[in-house]
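Please find one structure pasted underneath; my questions will follow.
Yeah, one chain of the complex is gone here, protein chain that is, but the others are all in their spots.
Labels A, B and C are assigned to the chains in the order they are written; within every chain, residues are numbered from 1.
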Amino acid sequence: MPSTTMKALRKPRAAAGAAVESVAIPEIGPSEILVRVRAASICGTDLHIYHWDRWSASRLHPPLTIGHEFCGTVEKIGANVTTVKPSDFVSAEMHVACGHCRPCRMGQPHVCQNGSIIGIDSDGCFAEFVRIPESNIWKVDPAIPEHYAAILDPLGNAVHTVLSGPISGQTVAVTGAGPIGLMSIAVARACGATNIFAIEVKAHRRALAKTMGADVVLDPAAGDVVAQVKEATEGAGVDVLLEMSGNPDAIHQGFKMMRPGGRASLLGIPSRPVELNLVADIIFKGATVHGIYGRRMFETWVQMTELLKAGRLNLDPLFKERLPLDKYAEAFALLESGEAGKILFYPNGSK
Amino acid sequence: MPSTTMKALRKPRAAAGAAVESVAIPEIGPSEILVRVRAASICGTDLHIYHWDRWSASRLHPPLTIGHEFCGTVEKIGANVTTVKPSDFVSAEMHVACGHCRPCRMGQPHVCQNGSIIGIDSDGCFAEFVRIPESNIWKVDPAIPEHYAAILDPLGNAVHTVLSGPISGQTVAVTGAGPIGLMSIAVARACGATNIFAIEVKAHRRALAKTMGADVVLDPAAGDVVAQVKEATEGAGVDVLLEMSGNPDAIHQGFKMMRPGGRASLLGIPSRPVELNLVADIIFKGATVHGIYGRRMFETWVQMTELLKAGRLNLDPLFKERLPLDKYAEAFALLESGEAGKILFYPNGSK
Amino acid sequence: MPSTTMKALRKPRAAAGAAVESVAIPEIGPSEILVRVRAASICGTDLHIYHWDRWSASRLHPPLTIGHEFCGTVEKIGANVTTVKPSDFVSAEMHVACGHCRPCRMGQPHVCQNGSIIGIDSDGCFAEFVRIPESNIWKVDPAIPEHYAAILDPLGNAVHTVLSGPISGQTVAVTGAGPIGLMSIAVARACGATNIFAIEVKAHRRALAKTMGADVVLDPAAGDVVAQVKEATEGAGVDVLLEMSGNPDAIHQGFKMMRPGGRASLLGIPSRPVELNLVADIIFKGATVHGIYGRRMFETWVQMTELLKAGRLNLDPLFKERLPLDKYAEAFALLESGEAGKILFYPNGSK
Partner (left out) sequence: MPSTTMKALRKPRAAAGAAVESVAIPEIGPSEILVRVRAASICGTDLHIYHWDRWSASRLHPPLTIGHEFCGTVEKIGANVTTVKPSDFVSAEMHVACGHCRPCRMGQPHVCQNGSIIGIDSDGCFAEFVRIPESNIWKVDPAIPEHYAAILDPLGNAVHTVLSGPISGQTVAVTGAGPIGLMSIAVARACGATNIFAIEVKAHRRALAKTMGADVVLDPAAGDVVAQVKEATEGAGVDVLLEMSGNPDAIHQGFKMMRPGGRASLLGIPSRPVELNLVADIIFKGATVHGIYGRRMFETWVQMTELLKAGRLNLDPLFKERLPLDKYAEAFALLESGEAGKILFYPNGSK
């Protein structure tokens, strides 16, 4: 008789910390899918939840299984499911859209007004099994390696950011070379960006930025990065700013190094309001600014799949530790140090 | 023997004030045009120059003839000019682009890096005659009335703002119902915007906003305008924000009343940096923000001409005083009161 | 005890003709809705099906209830339905998309590769009741009159065509002033098109085109319409061609009257391949051509709703006969004559 319980990394109560617990394997409805998790990846958001910061306290309702980046195989499907079948290799878009609010009706379900996120608003993927509605399942192309399939969620953020405007034949500044910043460098490079500047304070991330395809890496602690980018672009500034840091200084510098008529796509999340020189940096510049949230459903997933299938993205330098679920304290400590790459959990046994 | 001097409204020195003086009629080069000014209109920028605010002091080099909104007839053309001939009815794009910087080469001369503005960086149109390079002359369609032809510069700002993104079948909030805000209401209405909210503190401007085509006018001093707009849009917020005030509170309210996935086009000029809640108002909303400067050269001029020729815009309610040049003090006082509409000068004699 | 049967206009077998028959009221599944039809409208496609032309013979599998333009009230909802409730006033998008093919995944479900059409591939709305999947139901705003709600399908074709590219401040030629061509004139006008030329052979349709907002109506049998449009546009040609006729001559003329750099949106369906002068009419012109099919799901529905709610479209001149279902032979005869406007059926009793 098969087990009806599973191991899951949980936020047991409204406080800092987490715990591996034994919980019931999710029941699925007629339009849902049960996925056996193969590999799951930790996001910076998970660290905020672990520490129970103000945002977490205002949003989450423990007890809850956390985690929202993963891949796995279909274990069971509901009666109405036709998109996948048992043993298919899958990942999922974890933002669940309502389908009938105005953004959804206008083709923008990624900013659904009634949206919820699996792993934040309902039980997530740091567990042996996770339940996914059919609308959100994504069949992973067999050409895509397992560890890449585990990080489609943040890679999708990068692809969404890079492709939110013209990129081919354009000069680009990426402010912030954390995991998504680094992925966006690789994506921009693969899509024909031609002079990629990475602005980052940490030396090992600058080194990684070079590996991922940055043409020039700059340390804002060591010089005037705005002047450096302007000089390297014949005084013009870059065509495109990809803001991946959420740091107010980086945001200011980023806008200043963007040329008049340029495009800024903002993904990094500042922890508080930011004072902007709207006149000089946006209005008189005739700039276009895109706020980036999640991934386009499902254009981003198609574009990302194509780039990965075609072997255009080498993301291997980003991966580091691979741990069992119960090493979560070690995983969060590593992530906090800022020295880790993408950390993978293997809830159903080690790789 | 024709006179070689003319009357002009001048900023004689780097200080507050202005003076009507007699100066030489401009000489024209082989690719330039001398225009006899018929009607000229005062811009808010002229008031800043009159008072010699910090921006004016940092930018202008007196002595200088001011003014940059006008229409007139071609008096004389340079040897190489082919676009217009003497007695043609004309206006002009007063932003002069270099043609070879990166924005110019990318089809964005309105944000030229080496641009200058006639009436700010060189002698303007508050005079009997003004000199215009052929690249910037605009032959006015005879179907367009003279007083409309005198305000194509600010009307072009409005058209550029409204048409910087989709507008047909979209709900719209216009924050700030000064002259350009009012024109943008008329333009949005003519272009199929369907539920136009005007947000404005002054009662007579709210009344004008109604006249120009606003469906709903709201006074931010009298209630929670964000809640009012949300309620009137079934909780969604508007598709489009046209920010015409430059007021930080209006900017904050504007972003909050814009729906997720919406578009904000910013024309109003805040007098200092503005603190923005980037996460809630732009990033998580997946918003698109456009900085608007000048007019697209010359798409905006074509669109504006078409709308005027077809009689789609009734701008008559915007016009008030028509004065000779030497009534400039009265004109600036009226403008400062905030009670005036568009004030017209007639440097070559009254209408 | 409520009746389990209903009256329906059917294609009983693979041959010309139709019949009103008594059939079972459709059963609905957990994600489906049963709609009591209030008013239904006849499309040109229904006439082709009636006559059983080659296309019909290759596509339909009788017996089948036909009809795909309608409005009504929700009679019953499946267990999982949350979008509407009984007695809501509704219409529906009759193109059903699969949701997982590449066009669906790229945000283009209107050209789904596995799509089917209710009323063509499954039982339609010329009946007392019609079954609609929840994904396709459209709650009609109460501000929209019933007879307008019955023609949202073809009006959506018009809105989709007009808004498939820039329209505000643009000159437009509409070739073919049948019902959808006439609606597209009204939509273009409401959205700021500025000089609308309607090209149509039938005099009463040209008169209607004027009523709907055409600035100029031209009869291709009476003169050189290309020369006339060019002359009226200072030799340039129009910015936008909306091809609504499917007639090869009109298509040729349409492309010739479109300016270099213009946009052509093709909705009319030619009955056979058309020889095009690709070099002169598309390639050297740098033209953009859009094929138009169905309605964007659901951007078009939102735009259309906004325009109707705001009272921007007066479609009353398009309506003529209102008939009970069993007058179908009369209805098809009228439609065939080309003299009818939109004909409405009232399957549950006359208006």
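Going forward, a residue touches a chain if its C-beta (ideal position, glycine included) is under 8 Å from a C-beta of that chain, and two chains touch if they have at least 3 such contacts.
Keep in mind that this is a model prediction, so the values were computed, not measured.
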Fill in: Candidates A:12, A:86, A:142 or A:192 - the one touching the absent chain
A:192
Worksheet item: Which residue from C:87, C:116 or C:277 sits in contact with the chain not drawn here?
Response: C:277
Item to complete: Pick out which of A:203, A:310 or A:329 touches the chain that's been left out of the picture.
Response: A:310
Worksheet entry | Residues belonging to subunit A that touch the chain removed from view | 159, 162-163, 166-171, 190-192, 194-195, 215, 302-304, 306-307, 309-310, 312
Worksheet item: Residue-wise, where is subunit B in contact with the chain that is not depicted?
Response: 30-31, 80, 83, 99-100, 102, 105-107, 135, 296, 298-299, 301-302
Response to the item:
In the full complex, subunit C touches the hidden chain through residues 101-103, 106, 108, 110-113, 234-236, 239, 251, 259-261, 266-267, 269-270, 273-279, 282-294
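By our rule, only the chains that are shown with their structure count from here on.
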Worksheet item: Could you state the distance in Å from the CA-based centre of subunit A to that of subunit C?
Response: 41
Worksheet entry | Interface hub residues of subunit C, defined as touching at least two other chains | 302
